[in-house]
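Can you keep this structure in mind? I'll have questions shortly.
In this view, the complex is presented without one of its protein chains, the others remaining in place.
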Amino acid sequence: MIRKTVENVQEALKGVKDGMTLMLGGFGLCGIPENTISELVRLGVTDLCCISNNAGVDDFGLGLLLQKKQIRKMISSYVGENDEFERQMLSGELEVELTPQGTLAEKCRAAQAGFPAFYTPAGFGTEVALGKETREFNGKMYVLEEAFKADFSFVKAWKGDEAGNLIFKGTARNFNPCMCGAANITVAEVEELLPAGSLDPNDIHVPGIFVQRIFQGEKYEKRIEQRTVRPRN
Amino acid sequence: MIRKTVENVQEALKGVKDGMTLMLGGFGLCGIPENTISELVRLGVTDLCCISNNAGVDDFGLGLLLQKKQIRKMISSYVGENDEFERQMLSGELEVELTPQGTLAEKCRAAQAGFPAFYTPAGFGTEVALGKETREFNGKMYVLEEAFKADFSFVKAWKGDEAGNLIFKGTARNFNPCMCGAANITVAEVEELLPAGSLDPNDIHVPGIFVQRIFQGEKYEKRIEQRTVRPRN
Amino acid sequence: MLDKNGIAKRIAKEVKDGYYVNLGIGIPTMVANFVRDDISVEFQSENGVLGMGPFPFEGEEDADIINAGKQTITTMPGASFFDSVTSFAMIRGQHVDLTILGAMEVSDKGDIANWKIPGKMVKGMGGAMDLVASAENIIVAMMHTNRAGESKLLKECTLPLTGVGCVKKIVTNLAVLEVTTDGFKLLERAPGVSVEAIENATNGRLIIEGDIPEMKL
Partner (left out) sequence: MLDKNGIAKRIAKEVKDGYYVNLGIGIPTMVANFVRDDISVEFQSENGVLGMGPFPFEGEEDADIINAGKQTITTMPGASFFDSVTSFAMIRGQHVDLTILGAMEVSDKGDIANWKIPGKMVKGMGGAMDLVASAENIIVAMMHTNRAGESKLLKECTLPLTGVGCVKKIVTNLAVLEVTTDGFKLLERAPGVSVEAIENATNGRLIIEGDIPEMKL
């Protein structure tokens, strides 16, 4: 069994530099690598290109990096719920590449699985397809989309083991699995880090081969964006 | 919850006709839909095109259909361990399309996920690439491979529930997940069929949306092809 | 004339037994409240859940279990969680039977615009482009006109498109319409709404054949 455990978030982020392209898992604030984001803020690395489905909210998630103007470019599918983001984008300070959500996921997966590019129907006939090759298969039109390239992938899982195996909880899974192994180095932070052999090999969501470093996050706030409830009868 | 349970293998195979294209899960004899294959033999449907990584052995798995000459064409990656297969192929009775194993899996997955085609490096410069489009991306050559089309997918899982959710055991998973939802109708046979709500939503390997019919197989022989053991000290 | 609940209620009648349904944010989300109890339907949310249930009881919210609108949810027996790649395999692979989403504009050729107002509002397309490019069965839920009173059913969309020729049916506060090769075909009027009122509120080609029945809710 290959050990990938690092002691803390500082060690986990060794090698992160200005100008790098980072993938970050999560959907909204659900399943985001909280401890990693805090450390990126502390490190003060700048000029980053971040690939992440969303951009957090003003004071949490990737919003923290936006506040400090550490991000040069965001590649996302949905960036609402963030005033500072909107301000930086409209003023031209922040470069934004909006990508359909399924295409975003598949561009990560293509990088993970060694596919250079793929044809998807999403975005055909829209500005997303501008400048891209389009092609007909069986009477339907598709757009050629290329695999992402990234320096680091930062993902967050529920449980992990020393071999790098990951298990997610609920919808906190989202983009995390497809980003594993999609960058040169994949760093996983987990709520609970267990010895190898603690997880049933049948239940692993991401096999350890896709993860280079793993650590247990110090604390998880897990903020809820839209707290919706129903009354008890 | 959408109920997909059918009473038995007869009901599960309704609509299977001569000349159809079938996907069948399994690797060697591991994870094959045993009860389905027996029923296909009993039904006597013929002129079948079977997409399956292997072709069974002479007297088990798809070998049973080969014996009865029910198969017109096999699409597989590896067809050793089967004398009758070799005889039919060399005599020209059986059409065989050999496909690299990863390409075979991905052609199923492409059908499942709505991708018309994909570029893979496997087979470039070999006879597998003959007549296919090839293309360079970032200095490496790739072959364009198209998604499969099939009438039925037959898969075998360990546990399943009434909503069609599937969980596999060990390496019996193999090609079964990528074949789910890759044909017009997916039929899953399971060792244990449970009421909805019995399986943890986090542990599902194949969500029920990819499965149209599910039944509990009457019996599983689970024959071992190569029984390898080590002595106890 | 319908309110938003009324639109949701009318759309709920399009949901059939055994359907997998993807509901967009806004009016579409409300459709779940009106689906008949005697049919089996599963709701998919593109962030990675099939078999969504109602909102949790207060105190039982789980930050790890949300829908695509980032709302806390629960799951029904038979539910499953999965990653974004699998979620869009369901969508792109046409395993979802019905997609209900909102729109800013729809053209009489079935084009839809719902993700961007240049220079003003750029929230992104989320999963909408994947949904409309692949779904066989798309219903748009929206008000017939915008706040300025201008029709949202147009000859051509003026806003950046989300998808081309994909919308099949539209349910508004005024009417139910089908998108045909000849334009919007009026199928039903909302209670108390005249054909003339619908004509006046529709900018694209409108086909009116015979008596147009009032919708039943």
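Going in written order, the chains are labelled A, B and C, and every chain counts its residues from 1.
Please note the rule applied: a contact is a pair of C-beta atoms (placed from the backbone, for glycine too) under 8 Å apart; a residue touches a chain by one contact, two chains touch by 3 or more.
Worth saying up front: this structure is predicted, and the values here are computed from it rather than measured.
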Counting the whole assembly, list the visible chains that the omitted chain makes contact with. A, B
Contact partner of the left-out chain, one of B:T21, B:N53 or B:S153: B:N53
I'm checking contacts with the chain that's been left out. Which of B:K4, B:R109 or B:R213 qualifies? B:R109
Contact partner of the left-out chain, one of B:D58, B:E84, B:E146 or B:E225: B:E225
Please give every residue of subunit B in contact with the chain that is not shown. 27-31, 53, 76-81, 86, 89-90, 96, 98, 100-106, 108-109, 120-128, 158, 168-178, 205, 222-232
Which subunit A residues touch the hidden chain? 1-3, 109, 111-115, 161-163, 165, 181, 195-197, 201-202, 204, 207-210
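The working rule: only the chains that are shown with their structure count from here on.
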Between subunit A and subunit B, what's the gap in Å when you average each chain's C-alpha atoms? 33
What is the distance, in whole Å, between the centres of subunit B and subunit C, each centre taken as the mean of its C-alpha atoms? 36
Please tell me the distance, in whole Å, between the geometric centres of subunit A and subunit C computed from their C-alpha atoms. 28
Touching two or more other chains - residues of subunit A: 120-121, 168-170
Can you list the subunit C residues in contact with two or more other chains? 49, 81-82, 85, 88, 91-92, 134
